[in-house]
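All protein chains but one are shown in place.
Chain naming follows the written order as A, B and C, and within any one chain the residues start at number 1.
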Amino acid sequence: MEIQIISFGKISEFIAHQKIEISDIRNTDELKAYLETSFPLLSNMKYKLSLNKDIVQENTAISNQDTVGIMPPFSGG
Amino acid sequence: MEIQIISFGKISEFIAHQKIEISDIRNTDELKAYLETSFPLLSNMKYKLSLNKDIVQENTAISNQDTVGIMPPFSGG
Amino acid sequence: MERKVKNIFIDGRIEPAFIAESISKHSVKTTIGGHSIFMGQVRKDEIEGKLVAAIEYTAYQELALEKMHQIREDIFQKYPLHCMHVYHSLGTIKAGEICLFVFTSSTRRKPAIDACAEIVERLKAELPIWGKEIFEDDTHQWKENS
Partner (left out) sequence: MERKVKNIFIDGRIEPAFIAESISKHSVKTTIGGHSIFMGQVRKDEIEGKLVAAIEYTAYQELALEKMHQIREDIFQKYPLHCMHVYHSLGTIKAGEICLFVFTSSTRRKPAIDACAEIVERLKAELPIWGKEIFEDDTHQWKENS
């Protein structure tokens, strides 16, 4: 299946928005492991994922055409 | 001796600013008793005295030409 | 120790434009990260069937400014503030108009927020200011802070 990756803040400097084709990834935990292998800088950082319009709090199933956001710690205000 | 009485808020409606001549009043406790006798409405109210530029917290000696303020509860803000 | 007692009293209502101007003046103070403001607005309260049209404020000004000076010194001792401004109206302030403006600024947000709240509490409890609620039929009653 295909998912859309979007990235923010510091992370947007080394992960561009992109569509990725994933075959054996079914949930956000598996996606995290995949991302940290593909983008080693990510494994040393604090970050959260969003899935469509929700922040991921626990491991969640991913479906075709989902949008996953990769978000470093917030610094608004 | 002579002291100046000034009044505020609700109390200014029944005690006008005035100079009073007092002979046997030496301190603020005695003045309170005198004021409550002279202005009976005062004895049913909460109020504080000021002596010159301080709010009276405890019984304080009064001197000739002092200014005593009679103040109902504050309602600023 | 400086002994300059600042005036806090303004004749009549406090204008939003005055507040904006006060905010603007802080843009040159670039160590400030957070500003906290409290404003008191006159309410059209209904009391025994009558509506409050305005509050007429009077004060024992000398004493109030002296007391406010102490509060200011206490607050600057207690909180790392860059700025603190307090304005209170005197005279007749109509319902919907602003009668109190407290403005604090600090590097990080918490001191400004905490100091602003504490100033409002102390000001209401300690400053000799009185509000006369004037009803629409021109009768009145004296306000009391709870």
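One rule holds in what follows: contacts are C-beta pairs under 8 Å (C-beta built on N, C-alpha and C of every residue); 3 or more make two chains touch, one makes a residue touch a chain.
If you're wondering where the values come from, they're calculated on a predicted model, not measured in any experiment.
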{"item": "Chains still shown that are in contact with the chain withheld from the display", "value": "A, C"}
{"item": "Touching residues (missing chain, whole complex) on chain C", "value": "16-17, 19-21, 23-24, 26-44, 95-98, 105, 107, 109, 112-113, 116-117, 120"}
{"item": "Chain A residues touching the omitted chain (full complex)", "value": "6, 8-10, 50, 53-55, 69, 71-77"}
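The rule is simple: only the chains that are shown with their structure count from here on.
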{"item": "Centroid-based (C-alpha) most distant chain relative to chain C", "value": "A"}
{"item": "Gap in Å, rounded to a whole number, between the CA centres of chain B and chain A", "value": "73"}
{"item": "Separation of chain B from chain C, taking each centre as the mean of its C-alpha atoms, in whole Å", "value": "27"}
